[in-house]
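One protein chain is absent from this view; the other protein chains keep their places.
We just call them A and B in the order they show up, numbering each chain from 1.
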Amino acid sequence: MSQAEIVLSAQGLVKRFGGITATGNVTLNLHKGARHALIGPNGAGKTTLINLLTGVLEPTEGRILLQGEDITSLAPHQRVRRGMVRTFQINQLFDTLTPLETLALTVSQHTGLGARWWQPLGRSTQVVERCEQLLEQFHLAEVMNQKTNVLAYGKRRLLEIAIALACEPRVLLLDEPVAGVPAGEREELLQTVAALPADVSVLLIEHDMDLVFSFANRMTVLVNGTVLTEGDPDTIAKDPQVKAVYLGHGEEMAHG
Amino acid sequence: MNQPQDDERRWQLWGLNSPQQALHNKQRWKLWEPVLWLLALASPWLLASHALIINEIAIVALFAVSLDLILGYTGIVSLGHAAFFGMGAYAAALFAKLVMPDPLVGLLFGMAVATVLGAVCSLTIMRGSDLTRLMVTLGVALILMELANKLDWLTGGADGLQGVVLGPVLGRFEFDLQGQVAAAYSIAVLIVLFVLARRLMHSPFGATLTAIRDNRLRAMAIGIPVTARLAVIYTIAAGVAGAAGALLAQTTGFASVDVFAFDRSADLMLLLVIGGTGWLYGGVAGAIVFKVMQDAISSITPQYWTFWMGLFLVVLVLVGRERLIRPWTWFGGKKK
Partner (left out) sequence: MLTILFDGIAYGMLLFILAVGLAVTMGLMNFINLAHGAFAMVGGYITVLLMQRLNVPFLLCLPVAFVGSALLGAVLERTLYRPMYKRPHLDQVLFSIGLTFMAVAAMDYFMTSSQQIIQLPEWLKGRTEIGDGPWMLGMGHFRLFIIAICAALTVGLQYILAKTRFGSRLRASVDDQRVAAGLGINVNVVFLLTFAVGSGLAGLGGALGAEVLGLDPSFPLKYMIYFLIVVAVGGTSSITGPLLAALLLGIADVAGKYYVPSFGAFIVYGLMIAILIWRPQGLFVRTGGKA
């Protein structure tokens, strides 16, 4: 186990909704440059955990530390400013804008130009160049001027991730990036995920075990809102408890 | 590093403008725009007998643009926008009567007062549901109306504030009896504020507002401080509405309590929806259509203007604006 610094630390996170405990005492540490997968059966609370980490939900108990700073009480947009960015399981895009406009505004916002009102959106060459980079990296160049709501699902998914990358995250939380993507468009997406910069720390939620095993160097298994176990992929794959959880739900662990 | 020509050629191969070009095109002035505005500015002389209604149209257009900044770009439904309009009107009228009769200074004062009110109100409308916001905005307009009624030593009460006399614009252009200078003054103010608003909407700030309207959750997730942005645009919109109100008081020489009336806010929403929200010209187009219609119908059935407007509203909403302006889709044919 490397001694790399911990960039994101969730400590004893608990979330209760009335009588239901959606998240029970979860502790998770993300190391710098991590490729950390979060897996578990449906309803295990994976997205709830992401919502807690990003500030969309307020934890009932527990703390969250980002690069040593306690961000538990910060609003979502403030966490993004500090480098923690997420993607959504269901695409959350700006339907009336084009990919170019979407990325331009995201980059502007990130580089601190978001409040600028006297210059047109495309004035800054710095912003435009970064958009070009992203458009090419995510194979969105051909569709950059089409309104988002007419794009094919695969392209929308790519845009979903491109937006997150435009924020130059230090910690990236990917919520089921390939969910629902048709087979023909998956390859593009998988390549992009594999090509993420090495110093970005990634927490990946996925059901696709191929992707998980080819991508992750560390895994946490979440069941019923609590951490069942954590370790490197090989150990997890051979763990009888984990197998039971998955086989019990009718799913198969692909390979170890 | 590619040379700029290589970049252009690369995009051309795909049959596309370069990103720089594409973004530039979106906010570029189209040819018809300056033509439209020059014609507008000349209209008080080209259509001399209609100078009064041209003035009214310009004021309503400015008011509508201010509402569009909120409604069209952020989706907040405000039924009390007349509060800022009225505030600007009374402030400018009182300024002219009690301080100095210079129109431009009075205009700025009216805008400033309305902006302050907007800033205060923006604190309240950020929280709660659509209904809450509706209530608060409506409540503020009603309170101001009551105040205008009750503080009659200041505002003239139900009779309104009379005898507002203004000096010449820029020290040179006297307001004439036919209303031509007044109309030109209003149009000039409209143009200036319109250009500023347009610039605002095409800036990164404006883009973040559209993002908030389209998907507030995602806007937060890319670091946009949603509440703060909404408060800022609301305040700006209040200021612009105040400008429209100030123009009304200045060009008609009069301010009455019905500047706060619910009718005004309702009419405004109607005409903005007719003209189309979210593109600023909607306010201008809607103002022209609305005022012309109002003039025409009022001369036929003066008391029952409300009925026809109500009917129009119901039909407009049921049929949908897109189909309404395309009469060939009214009968048969499937809506896409």
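The criterion applied here is as follows: a residue touches a chain if its C-beta (ideal position, glycine included) is under 8 Å from a C-beta of that chain, and two chains touch if they have at least 3 such contacts.
Nothing here was measured: the structure is a model prediction, and the numbers come from that model.
Colleague: Of the listed residues B:35, B:48, B:77 or B:192, which contacts the missing chain in the full complex?
Modeller: From the options B:35, B:48, B:77 or B:192, the contact with the absent chain belongs to B:77.
Colleague: Of B:135, B:191 or B:297, which residue touches the hidden chain?
Modeller: B:135
Colleague: Tell me, which residues in chain B touch the chain that this view leaves out?
Modeller: 71, 75, 77, 79, 123-124, 127-132, 134-136, 138-140, 142-143, 146-147, 150, 262, 266, 269-270, 273, 303-304, 306-307, 309-314, 316-318
Assume only the chains that are shown with their structure count from here on.
Colleague: Centroid from C-alpha atoms only, then distance chain A to chain B, rounded to Å. What do you get?
Modeller: Spacing between the chain centres: roughly 41 Å.
Colleague: Would you tell me which residues of chain B are touching chain A in their complex?
Modeller: Interface residues on chain B, with respect to chain A: 7, 14, 16-17, 19-20, 22-24, 26-27, 199-200, 202-208, 210-211, 214-215, 217-218, 220-226.
Colleague: Spell out the residues on chain A that touch chain B in their complex, using ranges where they run on.
Modeller: Touching chain B from chain A are residues 54, 56, 75-77, 80-81, 85-86, 88, 92-98, 100-102, 104-106, 108-110, 113-122, 125, 128, 131-132, 135, 141-142, 144-145, 163-164, 166-167.
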